[in-house]
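A protein chain is absent from this complex, but the other protein chains hold their places.
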Amino acid sequence: MDQSTLRQLLDEVASGAVEPDDAVRRLQRLPFADLGFARVDHHRALRQGLPEAVYGPGKTADQCGAIVAELLAEPGGPVLLTRADQDQVKAALAAAGAAGHDDGVVTTAGSRAAVVWRPAPARAGRVLVVTAGTADLAVAGECRAVLGALGFAAELVADCGVAGVHRLLAVADDLAAADAVVVAAGFEGALPSVVGGLTAAPVVAVPTSTGYGAALEGITALLAMLSSCASGITVVGIDNGFGAACAVARLLR
Amino acid sequence: MDQSTLRQLLDEVASGAVEPDDAVRRLQRLPFADLGFARVDHHRALRQGLPEAVYGPGKTADQCGAIVAELLAEPGGPVLLTRADQDQVKAALAAAGAAGHDDGVVTTAGSRAAVVWRPAPARAGRVLVVTAGTADLAVAGECRAVLGALGFAAELVADCGVAGVHRLLAVADDLAAADAVVVAAGFEGALPSVVGGLTAAPVVAVPTSTGYGAALEGITALLAMLSSCASGITVVGIDNGFGAACAVARLLR
Amino acid sequence: MDQSTLRQLLDEVASGAVEPDDAVRRLQRLPFADLGFARVDHHRALRQGLPEAVYGPGKTADQCGAIVAELLAEPGGPVLLTRADQDQVKAALAAAGAAGHDDGVVTTAGSRAAVVWRPAPARAGRVLVVTAGTADLAVAGECRAVLGALGFAAELVADCGVAGVHRLLAVADDLAAADAVVVAAGFEGALPSVVGGLTAAPVVAVPTSTGYGAALEGITALLAMLSSCASGITVVGIDNGFGAACAVARLLR
Amino acid sequence: MDQSTLRQLLDEVASGAVEPDDAVRRLQRLPFADLGFARVDHHRALRQGLPEAVYGPGKTADQCGAIVAELLAEPGGPVLLTRADQDQVKAALAAAGAAGHDDGVVTTAGSRAAVVWRPAPARAGRVLVVTAGTADLAVAGECRAVLGALGFAAELVADCGVAGVHRLLAVADDLAAADAVVVAAGFEGALPSVVGGLTAAPVVAVPTSTGYGAALEGITALLAMLSSCASGITVVGIDNGFGAACAVARLLR
Amino acid sequence: MDQSTLRQLLDEVASGAVEPDDAVRRLQRLPFADLGFARVDHHRALRQGLPEAVYGPGKTADQCGAIVAELLAEPGGPVLLTRADQDQVKAALAAAGAAGHDDGVVTTAGSRAAVVWRPAPARAGRVLVVTAGTADLAVAGECRAVLGALGFAAELVADCGVAGVHRLLAVADDLAAADAVVVAAGFEGALPSVVGGLTAAPVVAVPTSTGYGAALEGITALLAMLSSCASGITVVGIDNGFGAACAVARLLR
Amino acid sequence: MDQSTLRQLLDEVASGAVEPDDAVRRLQRLPFADLGFARVDHHRALRQGLPEAVYGPGKTADQCGAIVAELLAEPGGPVLLTRADQDQVKAALAAAGAAGHDDGVVTTAGSRAAVVWRPAPARAGRVLVVTAGTADLAVAGECRAVLGALGFAAELVADCGVAGVHRLLAVADDLAAADAVVVAAGFEGALPSVVGGLTAAPVVAVPTSTGYGAALEGITALLAMLSSCASGITVVGIDNGFGAACAVARLLR
Amino acid sequence: MDQSTLRQLLDEVASGAVEPDDAVRRLQRLPFADLGFARVDHHRALRQGLPEAVYGPGKTADQCGAIVAELLAEPGGPVLLTRADQDQVKAALAAAGAAGHDDGVVTTAGSRAAVVWRPAPARAGRVLVVTAGTADLAVAGECRAVLGALGFAAELVADCGVAGVHRLLAVADDLAAADAVVVAAGFEGALPSVVGGLTAAPVVAVPTSTGYGAALEGITALLAMLSSCASGITVVGIDNGFGAACAVARLLR
Partner (left out) sequence: MDQSTLRQLLDEVASGAVEPDDAVRRLQRLPFADLGFARVDHHRALRQGLPEAVYGPGKTADQCGAIVAELLAEPGGPVLLTRADQDQVKAALAAAGAAGHDDGVVTTAGSRAAVVWRPAPARAGRVLVVTAGTADLAVAGECRAVLGALGFAAELVADCGVAGVHRLLAVADDLAAADAVVVAAGFEGALPSVVGGLTAAPVVAVPTSTGYGAALEGITALLAMLSSCASGITVVGIDNGFGAACAVARLLR
């Protein structure tokens, strides 16, 4: 949707030729900016309620910088760079700064980092991010950074694995009171089943690639969560803290 | 929690010795009835917001009947029997009828059936159940029967597979307006990705075991949905229409 | 080890030419009876502390009968037929009866049965067999039948799945007091992890083929149990109630 | 086919003793040059319509140079070196230059490179190479380099993933008008299904190893593409941009 | 696209308000008939050059009949029912006959059948369907039935497996002269590699579920074909003779 | 190779125009009879030293009969029908009988049978077929029937599984004296490793689909045998007693 | 359980208000220290008979140090750091030393190390750790270090693989006399089956990631051990020497 098309549409709304509702619907489906190597989707927030996030791996540092700059060039909501290495973070911060956006906040999660510009204003909703072990903190960190960008100040409850189930029962009231719970667990991935039995809130399970023995880089936890005997638990991909945060944003919108 | 313990607790609430909030909390954690072969969880609805559902496979018809009768013996919410064969349905309807509950509603989904007693009163919330093909209707049927038991009159949008993406775009406005969308798809499992791009509502993806070529009884669709490039989609197990319905109930409670 | 060899050995023990300890050691390694289609191992009990069990699948009914008869023809401990279909059970009971052993006890476990002759005398040791759900009872039944043959009166604790963890906590004291615990679970296989955190006793986990969604006929529970975050849990093969019972016999000998 | 045999054959054609058609048929089946470590197939182009391509991995830099030189020593069509590292590229360029072929064109695709000598003359046929995301550009780059060697100037349409399906619909007319479409996608690999529904042209799907969550290094996209509900889509191996280009050359010959 | 919309569009074309090209483009994207359980895509042939095929498994016999009747109710090209069991075939023939289409031609392929109505007029193009063994004939039969519906009289070359490679070399000239070759093979799936080395034509490989040892119901052949050392071979799903035929139709249109 | 070509070749040998060695070489590469659905390879025995075996599954009873008759119509060595069901056996015996070959010998192996016509004359070479358990006898039976057809009277050593390793040590001298050993084992597939350590003879390992727990229908035994720590063991596919027999025939020719 | 709660409980025991048994039971379920990133479980030894072990991978060196220090701050049994890299070892030794515990003993096992503080007093029980090959020594080393921490002086029997089964028979008497046997094996994982046939003691099998051919990083050995034809063998995860030691501690407590 180029400039002139946009202007024409707005003119037609102004003149009454187009109903505002129709204009919104059309805007939801169309616009993106073609950078050659990427088609930047400026209206994703409007359509999905989620920002366009730039996923670092497989992109050059320059491409990361250019896409971030393009996204910030339009007014709008939060902009995210995820799983970025140090070069990508630097390039993106520089490109954003050159465009007048020097408010990028970097969260290091394991060997990768998430960067957030223009975070959304604070939103209501009590979100818990529960981890089975200390080694799941990187995934939980990514998840909380993205939730923060979306306006949620998520609470962390770390190291509640089922081998010491009393550590989880100690927060049973918090679980029951939550609006949404994200549970990150590796190894046998049992924690979401137990959590799902303790709360009526939506539970988004994130299998992590931690564990050994037969953990298979997270496959075991993934399969276990999908086979959970606790009803109504949903699952995202391995180590996908970003996806879990977006799922929460969808259900608490 | 035996009778006397329960009476004592209620006495203490009556006398002010126990705060009502404390009583609720204790009741959430404790009670079940031990039938020898099953421990019937009478307070699951209180704790999880979901009814105890009796999963047919692996149980004798008599066991199904006995558990259903036990669940209906206590006042409470909806009672469900899922994936039941004809003998199990008969036994359960008979046992329930003998206990004065002859309102069981049977929904046939493929070669199995779901039975619902004491459905919840109607609840607000626009839920769409979208299927990729006609062969996914059995899974969608189970999902809608369970949603019905939980009080939701879910709308069916059948046969919208991505090979004819215009069939999906025709309901784009409905998708955008929904409070929750369940998407059932086999084959390559691509439909949730496209739906996720068209709505800001929560999307619960259900991989189905339909398809051929390399569909691997639903594994391919499952993996595809977990790897979706659309943000914030969550996934339940293969053919798990029941689980998807419960997930919706959690997020629309 | 034919008759003459055996006599010679015993003569030598009698005459003092061979030390009794040496005789035991030799007897532990050698004897079996060659039926042509099977080599019946008469001294397995001596060597392993376990009876020779006849595994039904893949054998004809006549072969089952002949092997059972051969085993009963020698004095000794318990004789077992496992996973037998109805024809195999009949043939084995008949062959045993013809040989003067009409004390075979049949335990039906799902569509298969276990038969026990000459059960061992009662042995000390408190063994718990815990199941996650009602559908795991067939596996638990096989396990308890074999434990019974070996002299252990194992206690059944059914339907304690982690989605209602309070059902398990209700037997926490029994778990802590047990000498050995067998835990049978399908679906996500999380129960052994929680049990392992509640007792210092040996925990033998048996994955079962129950479940759906992504349970993969028990593979998911198997992998989960092998990846358990609870220390010191050991695992046997899928649906292998027989193996779990034998493992208990090894550790309580 | 040694020199003398070849001369004799041509003599016989010249004298009319052998029909030219027969000569072509015989030449299609026979000749190669044995370098000891490789049997260079000089007539592959004649037989398959495709050049002999030297696949870098597992070969020494010297072997790459020697094979390229041997191929260029005979008159003929395009010569390709694929997935070469820097040392292999250098050695091959040097060996080719020494043989009077200093027209090698290097295309970097990710950390590897393709080199083309003696590209084919331009051929008719509108070929589109569509990618789901920016991270698929390396595969698309290899594909376009090979297509270029074969005479096709393929058009790139980048970053059209199904989560923003409007980006794809924007090029629907181009898709409908194409003679062949190559679609490279990782993650859930859904793009070829949607493309296949929008065009009657041949669609060659290339799964890529990009993605996370449950993308399994391209296995998920591969399985999804093979299970596509869009009819008549064909698939090549993971990241095999080279193979996709060759497939296009076969169908547009 | 309902009746009135269609009429309006045609009126506009008639009046010159809409260019015919634009009308075609719009018609390509929109129309389907909603039967409740299926959305019948009447313009698929226009858009993809392929007929709507009704895939039997997972549909009731009545659904099959209703969809076939709906498809035949509109003028157009070939209509297909695939992998149908006897009841589905009967219901579809009856429904079609009731609608005045009693020209359904049934081709039995293994235990399933394909039915074709309104086959396309004969088209040019020499298509070979090559099988590795006699057990691959069911897949080849489905493929040839669909090719026949699309206007191609494909030639069958049966039982050319690589263990007797001279049987294949005997048809080398036919392979070289073909416009397209479909190769169906189970076991190790090696045949397409050899065929690909003998012809410059497009080769569509169909792995079949025949074989034993480690054939894994076609997975081995599938993986082998995708890893072929012969360049430019493309692959469809296991036993997908239908898909291979459609792929040929795309490339010979 | 039609009749006239064959006659011409033999004439040329008779006249001295073709050397007998050259004739043999040409005959090795060419002849087969095309039945339409099968290309019967009459000279396979000459080329591979093995008979053409007709594999039952996937062929109709009539096809089995026709191929067997065609093979017996030419003078030559043994003819085999393998994994045939009862109808195929009947049809093949009838067709063979009609062609004057009523010497077919049927060996039942599990639910399938092997039939042998024109067995080869007895050959030297001591072959042992060792099985781990009674349930492996069906595979051993197929193997011994095929060995018999090829002229080897293989000795059976049944039920020597590694859990009672003394049963195997009892035949250690036989193993050391054998010319070739076939070892069939399911479950953990450990027997070939132990056998390989006790003999210098060639060991062909056949994984069988017997076992439970995590035997995965023979996959576990297959992987174990391929990873054997005993040097120089080779492996054939799961349950492939036929292939093992052929391998023995190759190495004892 | 904070300080005051603990004091109150002990006061109540002192005053007779709480029975000591009840106090023990309550203490078993409750206490942990929340470090923010970890919930340190001080009473695990009481509840499970096993120490809290700190698993290195995924934790920072500082986190390792802090958790070890926290564990040593309370009086109690052995404290373990496992699979630690050099930085983690250094940080943990330093933190422990600063807290007055400079008795940490480091055992290097492959590229990782185990550190033990406050080892348990020597316990009775003859434990054998048997390895199939020299490459399994790292896993055996971890296992013996943990057994040492738990008070067991385990005996090592190295390099007894089944390809030279006489090496194992040489220690048959030791096996028969053991109280527990740990067997570590990679490749085809056959050793536990043979060991299980030679002893009546509990056998804990540890698959290791050594081997090649089709060893699949230990998966093959794992599956083989779980499918063992020797009765009563139990299995832990791949390379999990720690888990095997804990299992031994459970059964010899």
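Every chain is named by a letter (A, B, C, D, E, F and G) in the order it is written, and numbering of its residues begins at 1.
We adopt the following convention: a contact is a pair of C-beta atoms (placed from the backbone, for glycine too) under 8 Å apart; a residue touches a chain by one contact, two chains touch by 3 or more.
Nothing here was measured: the structure is a model prediction, and the numbers come from that model.
Considering E:V79, E:A95 or E:A132, the position touching the chain not shown turns out to be E:A132 (whole complex). One of F:G56, F:G133 or F:G243 touches the chain omitted from the figure, and that residue is F:G243. Touching the omitted chain from chain D are residues 29-30, 32, 36-39, 41, 44, 55, 57-59, 63, 67, 83, 222, 236-240, 243.
Of the residues in chain G, those that touch the hidden partner chain are 133-138, 158-160, 164, 166-167, 170, 210, 212-215. In the full complex, the hidden chain is touched by chain F at residues 25, 28-29, 47-50, 53, 172-173, 176, 180, 196-204, 222, 226-227, 230-238, 242-243, 245-251, 253.
To be clear about the criterion, only the chains that are shown with their structure count from here on.
The interface in C-G, F-G or A-B that matches B-D, meaning over half of the contact pairs are the same by residue number, belongs to F-G. Averaging Cα coordinates per chain places chain E and chain F 38 Å apart. In chain G, the residues touching two or more other chains are 29, 196-198, 222, 226-227, 230-231, 236-238, 243. In terms of inter-chain touching, the protein chains here follow a pattern that is not a line, ring, star or complete graph.
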